[in-house]
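Report on one structure; see the data block that follows.
Heads up, one of the protein chains got dropped from this complex, but the rest are sitting where they should.
So, subunit A:
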Amino acid sequence: MSIKIGNAPFESRVQDGIKNDFMRKAVSSAQGRFRSGRLVAAEELGNWEEWRTLGEEIRSHTLENLDYYLEQLSDEVSKRGGNVFFAQTAEEANEYIKEVVKKKEAKKIVKSKSMVTEEIGLNHALEEVGSEVIETDLGEWILQLDEDPPSHIVTPALHKDKGQIRETFAVKKGYDKSDRPEELALFAREQLRQEFLQADVGITGCNFAVAESGAITLVTNEGNARLATALPDTQISVMGMERIVPTWEELEVMVSLLTRAAVGQKLTSYVTSLTGTRLEDEVDGPEEFHLVILDNGRSKILGTEFQAALHCIRCASCINVCPVYRHVGGHAYGSIYPGPIGAVLSPLLDGYDDHKELPYASSLCGACTEACPVKIPLHEMLIRHRQIIVERENKAPKTEKMMMKGYAKWASSPAAYKMSTKVARPALKLWTKDESISSGPGPLKGWTDSRNFPAPSKQSFRAWYKERQKGGSYNGNPK
């Protein structure tokens, strides 16, 4: 897997989403829970807007000084016996990890949930060298058994219900009990426990790396990251190069924002920070630790107008408030990063060719920008993407370009504009009935397929205003 998922064109993915009643119900109810949870958690914290500002400042400061903090992090990890590898590309990251795994002759690898390893398609790469990779986050495990991509960056199996999960467990793992969540979870726990015990290598992502100490911090609710890092002798963590905080102090702020914004929790069940290998005077920790720091297009974003997109802490609160996401679901985006942040990030990391529709999959309502705990101006970035698609990439439809040229002429010429206020009504007369258009021509058709469009008024406002100045009056309402 990589950033792009599936080959179906955008429109058909959208249709698949809209027709998937079950998925839409599940997403809608999850959004409702997440939304109210986030608001309550923010309220409890108090001064939410000040926390957001602080979050933005921390992220912005870190990115402005990223070279410094990356070096500090790297030094600290090395001091604590870890190996650090900077990977320019997904391939470089995968090659490095494959080498480590080959040297260890690892047959079994357990993984905790990590979007960045989805991004580089790590599981696939490891299977190529003959290792068995097991996802240990419950949602990810279900998807892995089902060979289905994630549809959400925090709750990846949001689109599946317990009946579907039972079926997957039955077919793939011989499960023969009910679809009660408790029974399903117990089964998964039993199965996964064996995998943890047998694994040679544990692979994790990284929510935040603390530069001053070289600690990798993982935020989970299932505790699987803790097992994946505690049991196997070798630990590999993969992180996007931007996922750094300077010190423990900033970590506290960012984790507070993350858990509240993501799932409305004051704190998740587990927040785990791990530093390097087991040193001589220590009783636990892995024998070998590798930190893979991934660029994969991120450094190209630094210093551009999109830099703030790298503030993202993957909380998904923009996804949880997005009305477009609610109706089409995560898979419609065709990227492992769906929703507003996905529509911003996917073209930046993976180019416009495969993701040129995404910046338009938004009504620009701004709910995402309002929800973001680190104040990424998401909807403004979507407009900027559209500008690039039109002006630099030249990927806009020809008819649209012509219409916009016409628009510019119309809106910059008062005479042409005034003329249009007179001719609009006769021009649409053919389609007008009872002051309403129920089946319109050209671009209006998309609108009138599902709703009526009004007929232009008999007299434009400006014509009325002229008459009024000569002594006319408005007889709309009884006065």
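In this section, a residue touches a chain if its C-beta (ideal position, glycine included) is under 8 Å from a C-beta of that chain, and two chains touch if they have at least 3 such contacts; residues count from 1.
Definition applied: contacts and distances are computed from a predicted model.
Visitor: The complex lacks one chain in this depiction; which UniProt name from "High-affinity branched-chain amino acid ABC transporter permease LivM", "Lactate utilization protein A", "Cytochrome c oxidase subunit 4" or "ABC-2 type transport system ATP-binding protein" does that chain carry?
Guide: Spelling it out: the chain absent from the display is recorded in UniProt as "Lactate utilization protein A".
Visitor: For a quick check of understanding: of A:Gly303, A:Pro323 or A:Pro441, which residue touches the chain that isn't displayed?
Guide: A:Pro323
Visitor: Have a look at A:Ala30, A:Ala230 or A:Ala396 and name the one touching the chain we're not showing.
Guide: A:Ala396
Visitor: Where does subunit A touch the missing chain, residue by residue?
Guide: Output for subunit A: 14-15, 18, 323-324, 327-328, 360-367, 369-370, 383, 385-391, 396, 400-401, 404-405, 407-414, 417-418, 420-421, 424, 436, 438, 443-444, 446-447, 449-457, 459-462, 464-465, 468, 474, 476-479.
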